[in-house]
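Heads up, one of the protein chains got dropped from this complex, but the rest are sitting where they should.
Presenting subunit A:
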């Protein structure tokens, strides 16, 4: 995982650095943001000093009502040697005491022209993404009719070839072979390609091809939420495959259970079409249309009727 430093925030949010230039390389370790309102009253027992601090209108107006000595003392206690930075919102005037304390301790003091709630949500989103749990999975990620489908399976089973066929049919490649996945929130998985091999596909016998230059910008996308896993495996004669589609298998990636279908591979089976249909069928199910279940109910009803009649 890449490190997040205060200077990244400056770049990302166009904050104005007012004081404490010495600390812009400080690392941010948590996505939590603290609003040190109670601390300003002098209660520092639980001050989360390692977090990014945010001062809004409430904190600032209170601070300005304190005596000069109090302001000096509180400002110094706010600016610790591990605090990654203090953000002041609404482009408010910065009290001299705070500026001096930040400068002395090397805590970057940053000014944002926007409202507090807006700044908090944007900062939180940015930090949450940066600190999201991360993993890499061997597979191919394709966007099929707007569904992010992760195709997994043993090396050489035909994942890349299937992806090529899918791209040829108008779908979009996200990543080949190695998919970087981060978990956002508790239920969302976002997959993207490692930057070095973005847009590339490896086909046995052809080598490495560039899908974007071959098929155009519409054939690729840089990231996609993963909602379905298709596991390709060589056809085993004695293994039971799903014949009805009533059961829903899942695969656990980090903390998220993703619906999964296992599709046996055998010469003569057009995998691209099968996966395309799997994606469409998955969409239908989510919209409330479940062909397998409807049929199963119909069958049950007919059997019941027959028994009553006899």
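Keep this in mind: a residue touches a chain if its C-beta (ideal position, glycine included) is under 8 Å from a C-beta of that chain, and two chains touch if they have at least 3 such contacts; residues count from 1.
Heads up, the rule we're going with is that contacts and distances are computed from a predicted model.
This complex has a chain not shown, and the name its UniProt record holds, of "Phosphate import ATP-binding protein PstB 3", "4Fe-4S dicluster domain-containing protein", "NADH-quinone oxidoreductase subunit D" or "HPr family phosphocarrier protein", is "HPr family phosphocarrier protein". Screening A:202, A:248 or A:297 for touch with the missing chain picks out A:202. In the complete assembly, the contact with the undisplayed chain comes from A:155, out of A:155, A:240 or A:307. Of the listed positions A:178, A:262 or A:290, the one in contact with the omitted chain in the full complex is A:178. Where subunit A meets the missing chain, the touching residues are 1, 136, 138, 155-156, 176-178, 193-194, 196-197, 200, 202, 208.
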